[in-house]
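Only one protein chain is missing from this complex, and each of the others stays in its spot.
Chain naming follows the written order as A, B and C, and within any one chain the residues start at number 1.
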Amino acid sequence: MMIATAGQLPYILVAIMASICIYAALFKSNLFKKMLAIFLLTDAVNLLFIIQGYRLGNSIPPIIPPGMDPSDFASIAVDPLAHYFVVTAVVIGLAEVATLTALIIYTYKHYGTIETKKIKELRG
Amino acid sequence: MNPLLVQAPILAMLLTLLGSFLCVLLGMFAGRRSVELLSGVLTAATILLSSLALINVYLLDGPYVYFMGGWPPPVGIPYVIDRFSAPLSLVVSVIFFATMVYSVRYLEKDRDVKWYYSLRFLMQTGMYGLLFTGDMFHIFVMLELMGLSAILLVPFRKEVKASVEAGIKYGIYDILAITIYYLSTAMIFGMFGSMTIAEISAKLGGYVSPFSGGIFADPSALPVIVALIVWSFAIGAAIVPQHFWLPDAHSMAPSSISAILSGLLVQVNIAVLARILFDGFAAGSLPGSAVGLQLLVILGIASSVVGAAFMLVQSDIKRLIAYSTITNLGLITIGLGVGTPLGVSAAYLHIINHAFVKASLFMIAGVFIHATGSREIGALRGISKALPGTSLLYTLGTLAAIGFPPLSMFWSKLLLLLSVLSAGGVYPYLVLPMVVSIVFESIAQIRLLAIIYSGEKRAVNCRPSLPVILSIGIMISIIVVTGLMPNLLFEFGRLAAEDLLNVSGYVDLVLKSLNYTAP
Amino acid sequence: MSGWRGSLLGVLFVASMSSILVYAFLGYPELGFVRPLGEFYLFNTYNFENQDWWSASPNAVTGLLWDYRGYDTLYETMVFYVGIVAVAMFFEGHAKLTKTGGMTVIVRATARMVFVFILTSAFAITIFSIKTPGGGFQGGSIMAIAYIAIIVALSKGFLPEMNIDLEKAHIAKIIGLALIAGLTIVPVVYSLASGSVAYALQNQPKAWAPFGYPTYLGLTSLSGGLIIPIQLGEMVHVGMGFTIMFLLLTMKERED
Partner (left out) sequence: MNLFYLVLIPLLSIPIIYFTGARLNGKVGYAAAIAPLAGAAQTALLYPSLLAGEKVVSEIGWINYLGLDINFNLSIDGISLIYALSISSVSAAVCLYSVKYMDHRISELGLEGQERMRAFSRFYAVYLVFYLGMIGAVISTNVIQFYIFYELILISTWLLIHMFGYGEKERIALVYFIWTHISGMLVLIGFVYHYMESGSISIESFQGLSVASYLLVAGFCVKMAAFGLHTWLPLAHGEAPTPISALLSPVTIGIGAYGILRMALPAVADLSIWIALWALVTIVYGGLVALTEDDMKRLLAYSSISHMGYMLLGIASITYVGSVGVVYHYLTHAFLKAVLFMTAGVLMMQLHGVRRVSMMGGLAAKTPVAAFFLASGFLGLAGFPPFSGFNSKLIILTGAFLGAGDPTYLAIVAGAAFSSILTIAYGAEAIRKSMFGPARDDLKMEKAEVTMLIPIAAMLILSLVFFFLPWLVWVPLGG
């Protein structure tokens, strides 16, 4: 049986956050809450990326200061790849929110509600 | 190597990219005819470029890797143009072209077609990207691109209440699926320190990359990651029990879009899943990731039987065809889950055949709905006497869908049965649910056909115009011709399965084909 | 699903799901180290000794964004474009902006000044993104704020006075996109024309792919090859996109 160490606690935070978000996205009946849950799930994953790319100690941002030796820089800066993934996912998340918001507003226009229980023209 | 042949698939992607915003520009200044002209020219060009790529991969240079930005993996994003992805990309191009020709007249009464064509182009780009890419994170981006454009195209006729409902339903579940996939990419990043599909399987086999090192976490977590990936793609590909959005979305979208959604989008999802499972996680040989294949078989059985059973009680023609998609996806996933070369090639052929059949059925359903002004199956009574040519095409399409020999889908269904029987273990017993689903599906389809062929001649609102018939005719003739020459089709299936299942070959191709010295 | 049943289901779902995930994470390493691939990017992104592998950008994230994994970012931009299309498709066809006028000279002058100031900072953040934090998306967001600030402060009626309307915003957005796509296609066209090896979105020349954009503007000022122009394109695209979204979402519906 493996025991989680202190350095792994952020993972557990991510796991719980992701589970709550997936639950909410699947079972909440309010469309807006569903959307927020999905967006928060993206954030949970972003958090996972960031904590995996973080360097303990005197870490610096991944921008090489003028005159620094690249090998020194590589040994103290944080992971740029994780940041890259997060930056990309944030932009994509914005597009998701724009799309879903537009759809939710239109649903509200048509049905006068955003509760999935009350929107049942289609049988599924 | 001829640079045109090497660049052809990428050029096709970039052309569709250009098309996506040039459409909007033209739509604002030059009117819809020019938008349609531009879309027509560009989609025709993509057919040409995809066939060039196919010729190159099959006859000239063989499979190759395109290094985006010139960076070898895992530094950059590799695009793998091999015998698994190249034929599928041609199928994508052909169906997009046919639906393009179809939509010119089909959408005559709709406003704002510039958004329609623009989103179509982006969906096409997303499909090419998904088929070719060899990078887990790029798959996430491309899934978003394809998914969001599809989500927006479902409620394209936004005045229709139900289509917006279908759109939001599809939107929520598809984006949730993609986000779950995003979670699994983060876990893969933590475990392997790299996003390249080929490096995952290589590292599982003990490879230490000069760029990204070895494995950083205990591989006992692998089944969880695989299950997450399968789950996310199962939502995206509407495999039971996450199928409920598909009949709504596919029936409420404009028929030209239903054809793409049902014929291509879900199949592309399955193809990507196959790529990840077989080449990424070496599911054929690694016990830790074989759980993915077992999941696929179980879900596939449920899908095929449930989808077929629901087909029997539908009263809406497009919902019936949509449930048939769920059934056939179940059969495809069974074939993949069996995991033998025969099973994978059968599933691959079923993907291709089903794409053409389902796209043409939806296109004809669109003609019927326009002609009768109703989506109810009962309203189709007597339509065969009013529209004999279209009904004949529909008959051929339906016969292909129920696996009538010698039309194309018969061969893939035969191979699927064969693969299940030859797999050993408990797999031969799967024949029973498969046959049940095939029989159910044929009953439902034949019932629909019977209604089309019965009753008095009825009046119709409009007759299909020549381009519409022509685009459907292209698809149906492909079905008939490939059915009569299954040799060619089988060859594609065999080689695709060979490329997909040859994990070490794939790894060598991706990681070693560029000549460089690591820093 | 109401009452205690719903809560019980929720607790069960969350508990089982999170325990599965925690089980997976138990095998993961403790936090606090950078994986070799990250170190590779850090080491090579602005390394003069090894120009085969560099991206000519001291900011490693920017180097990743438009060089190492530029093809991702290209389509990420297109995903954002889909988001704009979503809003435009659903809310277009509303009333066009009409000039209401009537502002005093002082207000107009101040607005222009603030507007120009914010735009300048947007440009700065974009252009210097290869050396400092920032980038096209961030610059574009700030650029959108310039317009949104005007809408919030002075009402939409003021926008025509600044020569802004939806159509122009669309055109500017498409020009930005065209710049990005053009820079992506140039190496491909070069490869087709010359018969040599070059890959889409290639930035710097490499031993196995000799095509490259110039590293320096003029003699010394670093351009990062295609990074700065492509960032400018993205800035215009994103800024205009946000403006379009905001304009459309805040407009009243036309009565028809």
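Simple rule for what comes next: a residue touches a chain if its C-beta (ideal position, glycine included) is under 8 Å from a C-beta of that chain, and two chains touch if they have at least 3 such contacts.
From a predicted model like this one, the values you see are computed outputs, not experimental measurements.
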| remark: Contact set (omitted chain vs shown chains) is B
| Among B:M136, B:V224, B:L342 or B:V468, which residue is in contact with the omitted chain in the full complex? | B:L342
| request: Using the definition of touch stated at the top, determine which of B:A44, B:V160, B:I215 or B:V431 touches the missing chain. | output: B:V431
| Touching the absent chain when the full complex is considered, from B:R157, B:R375 or B:R447 | B:R447
| Contact partner of the left-out chain, one of B:L14, B:I139, B:I260 or B:L399 | B:L399
| field | Contact residue for the chain not shown (choose from B:L421, B:V460 or B:L514) | value | B:L421
| task | Quickly run down the residues of chain B that touch the omitted chain. | result | 342, 345, 385, 388, 399, 404-406, 410, 414, 417-418, 421-422, 431, 435, 438-439, 442-443, 446-447, 450-451, 453-454, 457, 486-487, 490-491, 494
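Convention: only the chains that are shown with their structure count from here on.
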| field | Pair joined by more contacting C-beta pairs (A-B or B-C) | value | B-C
| Centroid distance [mean C-alpha coordinates] between chain C and chain A, Å | 18
| field | chain B and chain C, separation of their C-alpha mean positions in angstrom | value | 30
| field | Of all residues in chain C, the ones touching two or more other chains | value | 21, 25-28, 35, 37-38, 40-41, 43-44, 69, 72, 76, 79, 81-83, 86, 89-90
| Can you list the chain A residues in contact with two or more other chains? | 18, 22, 26, 52, 81-82, 88, 92, 95-96, 99, 103, 106
| Touch list for chain B against partner chain C, complex | 3-4, 6-7, 10-11, 14, 17-18, 20-22, 24-25, 28, 66-71, 74-77, 111-112, 115, 118-119, 122, 125-126, 129, 135, 137-138, 141-142, 144-145, 148-149, 152, 156, 158, 187, 189-191, 193-194, 209, 211-213, 216-221, 224-225, 514-516, 519
| request: Under the touch definition given earlier, write down the residues of chain A that touch chain C in their complex. | output: 2-8, 10-12, 14-16, 18-20, 22-23, 26-27, 51-57, 61-64, 66, 70-71, 73-75, 77-84, 87-88, 91-92, 94-99, 101-103, 105-106
| said: Help me check something: in the complex, which residues belonging to chain C touch chain B? | reply: 20-21, 23-29, 35-38, 40-41, 43-44, 50, 52-53, 67-72, 74-76, 78-79, 81-83, 85-86, 88-90, 92-93, 167, 170-171, 174, 177-178, 181, 184-185, 188, 191-192, 195-203, 206-209, 211
